[in-house]
Structures are given as structure tokens and as C-alpha cells.
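The structure appears below as C-alpha cells.
Partial complex: the chains shown occupy the same locations as in the complete assembly.
Per-chain numbering from 1; labels A and B assigned in written order.
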Amino acid sequence: MRNRLGLIIHFMAISVLSLSFAMCSFTPKKQEPYEIDVGFCISCHQERTPGLFQSWVESKHAKNGVHCVTCHVDHQVASDQKAMVFPEKCGECHSKQLEEFRKGRHSIAFDRMRIQGEYLGIPEEIRSAFCERCHIVQKRCNSCHTSHRFSLKEARDPDACGTCHLGPDHPHKEMYETSLHGIIYKLTRNPERAPRCVTCHVPGGSHNSSFGIAKGPAGTRSLVVDLKGTPISREEEKRRREEMIEVCTGCHSRRFAQEQLENADHVKEAGFKLQEEGKEVTLGIAQEGLIYPPVSERMPHPTEGRTLVLADPQLYIGTSYIERLFFTMFKFHTIRVWKSGYHFSPAYTHGYGWTEMQLDLIDMKEEAEKLRELFKEKNKP
Amino acid sequence: MRNRLGLIIHFMAISVLSLSFAMCSFTPKKQEPYEIDVGFCISCHQERTPGLFQSWVESKHAKNGVHCVTCHVDHQVASDQKAMVFPEKCGECHSKQLEEFRKGRHSIAFDRMRIQGEYLGIPEEIRSAFCERCHIVQKRCNSCHTSHRFSLKEARDPDACGTCHLGPDHPHKEMYETSLHGIIYKLTRNPERAPRCVTCHVPGGSHNSSFGIAKGPAGTRSLVVDLKGTPISREEEKRRREEMIEVCTGCHSRRFAQEQLENADHVKEAGFKLQEEGKEVTLGIAQEGLIYPPVSERMPHPTEGRTLVLADPQLYIGTSYIERLFFTMFKFHTIRVWKSGYHFSPAYTHGYGWTEMQLDLIDMKEEAEKLRELFKEKNKP
């Protein structure tokens, strides 16, 4: 016990010293006398949550005198689960970052999730283990800057982005890791040798994740949209492509960069064209009244109602088999084709993408044949 | 040759010195005069198996005078493939570890495998390339502590566990690596910053892998069982949950830890509920006599005989398509949903788990429809 007390006193002394000499570019705006001093929090938390405490000790925050109550206000507030630290709080010191963040797609992630059918179709009590765990990025800076260490180095690593940008419907992490860019970065850990996610998506430390990169669309759509979902203009597309090429030319010639991105544009077009073929097959079967269960006898789509939905915002629950085949195509496979085109991952563009789309088409056409053979007579009046 | 001999003498001198000063907590019990001295083994093996030799040189064993014959007895015994080093041998020095190991599930891994239908269904001559490569953990301490280096640091790394705990039917490694815990550990390699497998499953260096963590069941069952397969009591469940929370509170508040684990409990319930739905569809078809080939005409299940087996210990060989759909659901997808719930991997809980389960259900229902349409009339008497 004596030892711990000694440590606290020692630590507070260091803190005071650190504060005096701090060469910090983010000096906290409010220097009001704290209602609770840092020693009070530490007296318990150093023992009860040593991992958390140690992370903070090693952080720039600790060195600059930003401690528990600076962000958590007081013990009562900090204990309330509804009162965690929001971006607005971080913005009190990091105002430029907050401003940039608000221009980007991360800042609407939670709101957009809440009106999506996929989210609404998940039992309420388990939503927090599903979509919310990532879409919370709108409300938590520590989605990328892990608490309580808030290390810049960690936040800039592709692995930090990969916490959310992975999996069957948005395998950005997997595409990057299987591209030559990702391989060289993994081998060298040197961002001068190969780009990381942040190099292209939030260049120069920006917090606006809607940077450049067009003509890439958003998500599963074929058009590039702004934060409100409106397709951007051709001029804006061109401007963003130029922004992107500017980044590429750090290592590549302009000609090469342009060529590669235009090649990816072709890949994207080819992918969406295959998807259209799949859509037509499915639509044909629907128009012939052969899908089961019919739309009229299903649970209505949470946002679209009792109507056939193909491609976004199509759901994976309670549909017919042929619709589900199309769902897998548009949601998992088309996205791999075209996004891997821009991420330069041949395994994902071809093996996990294009090949799967061709197999999807075979499956859909055979299913269509079977449905016609099995049920067509019946449906005739 | 002279050089090698010199090295051996030099090495033996160092060994003697190391022995004299060793501050080892695991002093070998038996210090009988060796029949073969270390120099005899080294004289060949340094040249013939240099990798193996070098691993031992760098090991704590070498520093503490534990050498070839300490474990391998003599050259004759060591050459016999049936006489490898068993945990009992390791336990002569590491008795506490052996005792703990015997309380855990690793210590029954081989015996349980040998009576499982999946194992019995694999051609005998290739079994050693399949299940045995991992289940041998019952008989080989070097499953985790790689021979001949026996590095503690390596054995404690998540990658060591991931040698076996991966793949479609138990993607523990993949779940961990896609959780925030796994990401932070990968970024920092610092076990103070984020838990590794051992932090929760064998805390404090224990070798009993059956620690806490309830209400997580074993494998594909919905109930938590003890080593003999008997479901544990509610009281035992509660006690283990408390054990687990104790670990979480190293970094998280008690409230947060409890909330997260209870949320995972809900995820588990929801997953098994979906699985039940799939089971009912399959059972319905079986009861209508529509599965092909019918159970009576198949190879009998190696342990259950000529009966319909749905969920554990269901097999993947020679069943009907609808049973195989259910197999994929219960064996690959349900497990991802609920185990990822406890491992906090949204990609595996949702994308690779819940979504796949919903698609499974669509597939099963459509198959049921087709089977009824195609074969129902026929089966009527």
C-alpha cells in the first residue's frame, strides 16, 4: 500500500513537471480547476483497471496533463453508460480534426445504419454485437484511436482500419492485404515504401474519409454519391480522380497511375454488367410469378414495404432461393470485383469475385429452369 | 572436424557452468549418471539436424542441462516412432503443469477424437494428416511448446493457439484476429494492452484449459459441459462467469464487462434459436419420407447406427442435400455466431455467421418445397 501511495505521489510530481514543459500543439482550452484531481481517480484505477491506467500513462494525453476528468467530467458521469466521451468532447481540443471528421462518411455511419433494413431485421437485444460495433465510429473517436493510449501510430496502421473494413460484404482489409501494396507494407512497415489505407483515403492526416478516389462508387451502388446519397457530377468525379493520381505519383509515373485506375474503371463496369445479367434472370422469374414465398405473403421489407427489392437495400431474410442467389452476387461478389480492381488484388478481383459471379449466374439460370419446370403449369390460370 | 570437436568441448564447459549457477525453478528430479553424454548425440546431430540442434541450444533446457537423453532416454528409444516424449516425461520436472493440464480439455482431446464419427469416417491411412495433427495435443506438450526450443514467449502467443483453433468449424483464431482485442494485440504485441488467448483461457500461466468463460458451451452444443460431457450446474456457471469478469476488469469496468458478456449470451440464444428453425424444416422433410438416400439405405453412422442424426454428432458424408445444408448451418455458421459473440468479432458474428444462417434457412425452405413438389406424390401409398 505504501509503495502504491509512493508511486502516486511520484507520478503526480512527474505530471506537474510534464505539464510545465509540455510542447503540445493541442493545449486544452479549458484550464479550470478540476473538481477531482488526477490522484483521486488513480488511487483506485491504478489497481482496479491496471491495463487501462497503463495505456493512459503511455499516452501523449498523460504527458500533456490531459487526464481522467478532462474527458470523463467526473466519476458520476463517467460511470453512466449513456454518457461516454463523444467526438464533440475530443473536438474541444482537436477542433480541426473534428471539423474534417464531420465532412466525411464516418460522421454519418450510425445514423445511416439505423434506417437500414439489415439493421432493423436483427433482433434488438443483439444489435450491439453486430452492426453497431463498427457504425459507432460516428460517436466514438476511440474506434480508430484506441482508448486510452490514443496512439497516432496505431490509428494510422491498416490493421486499425481493418477492425471494421473487412468481411464478406466489404473486404477492404483483405483486398489491401492481398495487393502488392499491402504485401510490401507488411514486409517493411515503412509507409514510404508502400501506401497504407490512410495514404489514399485520408491523406496528410486528414479526418475527412470522403477524399478522392472516384470513379469508385459508395458501397454496393454503381454511382459515386455524396454524403446525402446524391450522385456527384462528372466534374467532381474528374477533380477527385486528379486528387487521387496526385497521391499515386509519389511512387508511380502519371501515365502508369492513370492507366491502372482506368483499368479499374473497366473492371467496375464489367462487374456491374454481370450483375445486371443476374438481376434480369431473377426479375424474369419474379414476373412469371415463380418466386416462393411470394412477396405478398412475406414479412414486409422494413423500409421498402411489400415489394420485390433486388440490389441495395435488398435483405437476406425470408426471400426465395433465386433472390438469395442474387443477394450473394450483388452484396458479396460484385463488390469484390470492382473494389479489388481499385485495390489491385488479383485474388479478390478474379478468384473471389469474377469467378464467383459467373458461378452465381450458372446457379441462377439453373434455378430458373427448375422453377419453370416445376411450378409453371400450376401458376397458369 | 577439429572445429566441431572444439565447439562441443566449449559447449559442454558452458553447460557445466550453466548448471552450476542455474537459478531454475524446475530442477530435474533425477540426476542419475547419463548412459550417453550430450557430446555423443551432438557429435552427429549438430551436423545432421542443425535446425533441431540450434533450437535446443537457444532453449532454457540447454541452459539448465536438460539435454537429448534427459527426455529421449537413449538413441534406441528415441529412434522408435512409437516412443516419443509424452506429457508424463515432461511432468517429471514440470509436475504442477502436468497436474493442471490433466484437469483441462486438452488432456482428453485424442481419446475423444477416436470415438467420433467424423474421425472414423476418414480413410485410416490419411487420418494423421487430418484430425490427429491437432488432437495429438493430449500426448504432446510440443503441440504448444514447439520442440526443441520450448519457448514460453512463443507458446503464449495467439499464433501458437491458432495452429489448431482455426478453420470452418472452430475459427477461434479468425474471430480473435478480427476483434478489437486481436487487432490491438497485433499492433502492439503488448499483452498489457490487449488480451491474448491465454489471458482468458489459461490465465496466470495455468495449464487447465477449462477455465471460466461460461455460459459458453463446449463446441457445437448449447449447454456448458464438464470433461465428461455432463452439463454444469447454474451455480458452477455463475462461478465461472465471475472468474471471467475478474479477468475483464483488468481493463474494463465491471458494468461494461458484464453487459458485454450478457449481450453475447443473447447472441448465443438467438443463434441456437435460428438453428432450431433449420432443424425443424429438415425434420419435417425426413418425417415425410422425402430425404434421399433414405437412412435405411445408407452406410450406418459409425457411432449412432442407422438413424437420422441432426446436429452433433452429425456427419458430412453420404447424406441428403437438405441434411447437408443443416450440417453446414450447425457446424460452421451457428458456431461463428455465438462464439464470435464472446470474442467480439462483428464480422464473424454477423457477416460470416448470422447472415449465413439466414441464407441457410432460405436454402432449406426452398429445397423442402422442391422435394415436396418432386417426390411427394410418389411416396404416397
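Here, contacts are C-beta pairs under 8 Å (C-beta built on N, C-alpha and C of every residue); 3 or more make two chains touch, one makes a residue touch a chain.
Just so it is clear, the structure is predicted and the values come from calculations on it, not from any experiment.
Here 2 copies of the chain are placed, and the complete complex recorded in this file has 3 of them.
Basically, only the chains that are shown with their structure count from here on.
Distance between chain centres (mean CA atoms), chain A to chain B: 32 Å. Chain B makes touch with chain A in their complex at residues 178, 180, 183-184, 186-188, 192-193, 249-253, 255-256, 259, 263-264, 266-267, 270, 341, 344, 346-352, 354-355, 358-359, 361-363, 366, 369-370, 373-374. Against chain B, in their complex, chain A makes its touches with residues 48-52, 54-55, 79, 81, 122-123, 125-126, 128-131, 133-134, 146, 149, 154, 157, 159-160, 162-164, 166-169, 292, 316-321, 324, 327-328, 370, 374-375.
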